[in-house]
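Encoded as C-alpha cells, here's the structure I'll be asking about.
The complex appears here without one of its protein chains, the remainder shown in place.
Labels run A and B following the written order; every chain starts at residue 1.
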Amino acid sequence: MFAGYDFDVIQRSWVYLFRDGMTFTLTLTALAMVGGIFFGTLLAMMRLSRFSILSYAAGGYVNLMRSLPLVLVIFWFFFLVPYIGAWLIGAKDPVKVGSFMSCLITFTMFEAAYYCEIMRAGIQSVARGQVWAGYALGLNYWLTMGKIVLPQAFRNMLPVLLTQTVILFQDTSLVYVISATDFLGAAAKVANRDYRLVEMYTFVAAVYFIISFSLSLLVKQLQSRIAIIR
Amino acid sequence: MISIKNISKWYGSFQVLTDCSTEVKKGEVVVVCGPSGSGKSTIIKCVNALEPFQKGEINVDGISVGDPKTDLPKLRSRIGMVFQNFELFPHLSVTENLTLAQIKVLGRTPDAARDKGLKLLDRVGLMAHKDKFPGQLSGGQQQRVAIARALSMDPIAMLFDEPTSALDPEMINEVLDVMVQLAQEGMTMMVVTHEMGFAKRVAHRVIFMDAGKIIEDCTKDDFFGAPRSERAQLFLSKILHH
Partner (left out) sequence: MNYNWEWGIYLAAEPGGTGIYIKYLVIGLGWTLATALAAWVIALAIGLVVGTLRTTPHKWVVRLGNAYVEVFRNVPLIVQMFLWFFVVPELLPKALGDWVKQMAPPWGSYLPAVMCLGLYTSVRVAEQVKAGIGSLPRGQGMAGTALGLTLGQNYRFVQLPQALRIVLPPLTSEFMNVIKNSSVALTIGLLELTGRARAMQEFSFKVFEAFAAATVIYLLTNLVVVFAMRALEKKVQVPGLISASPTAGAH
C-alpha cells in the first residue's frame, strides 16, 4: 500500500520533531493542565458559592467557553492577549506575546471551563455532613474547602480529570492554526518542505495514537485501583 | 450557657421551627426528642449556626450566634458537635482527624495536638487504631473517634445530633457509655436522641418537639412520670415499647 513512499523523511527529521515539537506539546499540556485545574477549581467554588454574583459570573464564563469552538477561542486569545497585557501593565500599544505564552493562556482559560464542571461534580459528591463537620470544628471556609472537601473531590474525580487531560493533550494540536511549532506544527513544516505529506501525517497520527492510547490505559488502570480501595 | 429565644426558621415558605425557646445551663444535660421531622436536628444545628435561622436569638456563653459580626469559626471551635453519620474525614487517618482542627484553628503545635488527641483516643478505648483510616473502623468505633475529635478542642459544651441512629444495635452501647461518662463528669450537653434509657440515666431535662414546636420542656422525672401533652404520651408509649 505504501510502495513508492519515502519514510526516510521521518528518520531525517525525528530529532527536530520530538526535541522541538513534542517538547512544546507536552510542556503545553502539563502546564495547561495544572493551570486549568487551578482556575477550574476556583470557578467551581465560585459556581457553588452562595453569593449569586460570583456564581452567575462563573456560570456565564463556563457556558460561554463551552459553547464556542476551540479554534475560535485560540484566535480570540491570540489577538486579545497582547491587548490584555498592555492593559495590565498600562502600556499604550499591544504587547508582544510569544506563541507559547499565548497558547498556554488560551488552553489554561479554555480547559478551566471543562475542569470546572468536573470539580463542581466532585465537590458535590462530597457529603454535606463533611462540610458541617469541618465548620463545627471551627474551620473557616478556606480550611474546610482546602483540607476536607477538595482532597476528597480530587480523589473522587481523579480519573475524570486525567481523561480530560488526555483530551487536552490532543486538543493542543489545534495550535497549528496560529502556526505554533507543536508536534503537529513541526511535522507540517517538514512535510511541506520535503513534500512528504502522506508519510508525515501517517507518522504523526501513529505517534498521537500511541501516546493517547497508553495514557487512557493508565487512567483505566488507576480507575480500577481506586475502585478497589473504596 | 446556651440560651435559645423565640427561634423561627423557614425553608422557603415551609416553616420548620416555630418560636422555640429554651435554655441549657452550665453542666446540664438536656435530651431533645420527638418524632422524625419535628425539627429537633434543625434546632441543634442552629446552635452552632450550621443552619441559619430567620427570627429569634441564640446566645452561647454570652455570644450571639445570629449576629453577622460574630466570629463563627471561633465560636464553633468552642462547641463540640457529634453527627449522626460520624463525618470523620475519610481521607485522613484517625490521628490526623483528631489533630487537624487543633493545629489549624487553635494553633497548637503538631506535637501538642497529637498528645491531646491520643489521650482522648485512649479514653474512648481506641488507642490501637490511631493509624487506621475511618473506613477501616466499625460504625461504633468511628463515632467514638468523632467524640474524641470534638473533645480535643476543649469545648465548653457538646452537641449530639442523633449519635446512635446510624449504628447497628450491638454498637449503640459502646457509644452511649462514652456519653454517660462525659455527662457524669459535668460536661454541658445537648443531645438529640431516641435513646430514652440514656435520658433516664443522665439527663437533667427533656425537651419534646413536634412539628417544629417545643411541646414539653421539663425535668426528667416530670417527663417520664407524667408528660402533660397527649403527643408526648403517644410518643413515649411508642418508643418505650419497642
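In the analysis below, a contact is a pair of C-beta atoms (placed from the backbone, for glycine too) under 8 Å apart; a residue touches a chain by one contact, two chains touch by 3 or more.
What you see is a predicted model; the values in this text were computed from it and never measured.
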{"item": "Neighbouring displayed chains - absent chain, whole complex", "value": "A"}
{"item": "Candidates A:55, A:99 or A:170 - the one touching the absent chain", "value": "A:170"}
{"item": "For subunit A, residues in touch with the removed chain", "value": "1, 64, 67-72, 75-76, 79-80, 83-84, 86-87, 92, 170-171, 173-174, 176-177, 184, 197-198, 201-202, 204-205, 208-209, 212-213, 216"}
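Please note the rule applied: only the chains that are shown with their structure count from here on.
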{"item": "Averaged-CA centre spacing for the pair subunit B and subunit A, given as whole angstrom", "value": "45"}
{"item": "Of subunit A, residues touching subunit B in the complex", "value": "127, 129-130, 132-140, 143, 147-148, 151-152, 155, 230"}
{"item": "Subunit B to subunit A touching residues, read off their complex", "value": "45, 48, 50, 72-81, 83-85, 87-91, 100-101, 104-106, 135, 149-150, 153, 159"}
